[in-house]
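Note sheet for the following structure.
Every protein chain except one is present and positioned as in the full complex.
Chains: A, B and C, in written order; residue numbering restarts at 1 for each.
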Amino acid sequence: MSARVQAEPFDVGHELSGFGAGAGAIVTFSGLVRDEGGRLLALEIEHYPGMTQKALDAFGNDAAKRFALSDWRIIHRFGRLGAGEQIMMVATAARHRAAAFDAAEYLMDWLKSRAPFWKREITASGPGAWVEARAEDEGALDRWKGTSCNPAD
Amino acid sequence: MSARVQAEPFDVGHELSGFGAGAGAIVTFSGLVRDEGGRLLALEIEHYPGMTQKALDAFGNDAAKRFALSDWRIIHRFGRLGAGEQIMMVATAARHRAAAFDAAEYLMDWLKSRAPFWKREITASGPGAWVEARAEDEGALDRWKGTSCNPAD
Amino acid sequence: MVVDVLYFAWLRERVGQARERVETEAVTVRDLVAELAARDEWHAAALSDLTAVRVAVDQELADLDAPLAGAREIAFFPPMTGG
Partner (left out) sequence: MVVDVLYFAWLRERVGQARERVETEAVTVRDLVAELAARDEWHAAALSDLTAVRVAVDQELADLDAPLAGAREIAFFPPMTGG
């Protein structure tokens, strides 16, 4: 039941050790820097330090209530992250798989559209374009409107 | 791109090392033995050795094609698994998160209803009831009918 | 023809064996079920409710009307509970 914002790498296996004890289903999502066919050297991730931790804590607690999670974790990095590096992870633990999957997808939809992070591409010629928000990501949260805990499963 | 059936425990962190290189999104699902409030000591998992490996390979390759996965892994254990132990895991790697999530859920729906495994409860009084298939699990595959690669991501 | 018939989980327990070799002229799985159920009360009990029985022919899921021509291994088992 925790969120962390950090520059350092993290290890999914280490994060999962002891995670979700007693649960029947654990889902993890990891986001990685794609090299886009060799064009991208790294991403530079900026965030809003005063807001990020509070926002992640609030997202996680909201998801825990909505999907009856027994455990959750969010880790999001900032700074310069090379191609292939992990950017972030979420993990969710619940009694059954539908709630664990739904909660992880819900958290990802939140993170993509409501968490104060911004990505810029670093190419061979230096800092490049800021990554634009995808219309699908901005709208992805709409599908959760009116849903709370999903009893199917 | 591999499936394994084994009695031995496995380590998710170890399995993920090097998994999905080049992908942007990795999803894992782990299923664990719930102790059901202390009632359950273990699950005894039986399988159909001649069929299991072939079925898992076929499921994984089908999901890879359907969701354009760059990597996938299925591990499923058999034998006596104590409360809290991991029963199985799936991992999927794709360019974007929607395909990775969809593929992991699709594989789980398959495994729950089409992979030749059967679970029996072990309680303090010995081997107990065979776990009955849940109607939701038998029907869960229906939601994938007619879908192939999900472009919404 | 001769086929190997396999039973898993509670079907194995009710029949009282995991595997048997059977001489049969059955055309479909359903015909084979009828022959097996007529063998003795254990087979009959195991195969009494076919809504609770799943079938694989040569290690591929099949339905009761699947043809047996050329088949070598027929397995009967309850609905699967993997994952």
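Basically, contacts are C-beta pairs under 8 Å (C-beta built on N, C-alpha and C of every residue); 3 or more make two chains touch, one makes a residue touch a chain.
Since this is a predicted model, take the numbers as computed values, not measurements.
*Asks:* What shown chains does the left-out chain touch?
*Replies:* Across all of the complex, the chain we cannot see touches A.
*Asks:* Kindly state which of the options A:F10, A:Y48 or A:W144 is in contact with the chain not pictured.
*Replies:* Checking each option in A:F10, A:Y48 or A:W144, the one touching the absent chain turns out to be A:Y48.
*Asks:* If the hidden chain were put back, which of A:V12, A:M108 or A:I122 would touch it?
*Replies:* In the complete complex, the chain left out is touched by residue A:M108.
*Asks:* Check the options A:A63, A:M88 or A:I122 and report the residue that touches the missing chain.
*Replies:* Counting the whole complex, the residue in contact with the absent chain is A:M88.
*Asks:* Spell out the interface residues on chain A facing the chain that's missing from view.
*Replies:* These residues touch the chain not displayed: 31, 46-48, 50-51, 54-55, 76, 87-88, 108, 111-120, 130-133, 137-138.
In this text, only the chains that are shown with their structure count from here on.
*Asks:* Chain A to chain B: how many Å between their CA centres?
*Replies:* 22
*Asks:* Could you list which residues of chain C touch at least two other chains?
*Replies:* Residue numbers touching two or more other chains: 83.
*Asks:* Hey, what residues on chain B touch two or more of the other chains?
*Replies:* Residue numbers touching two or more other chains: 31, 108.
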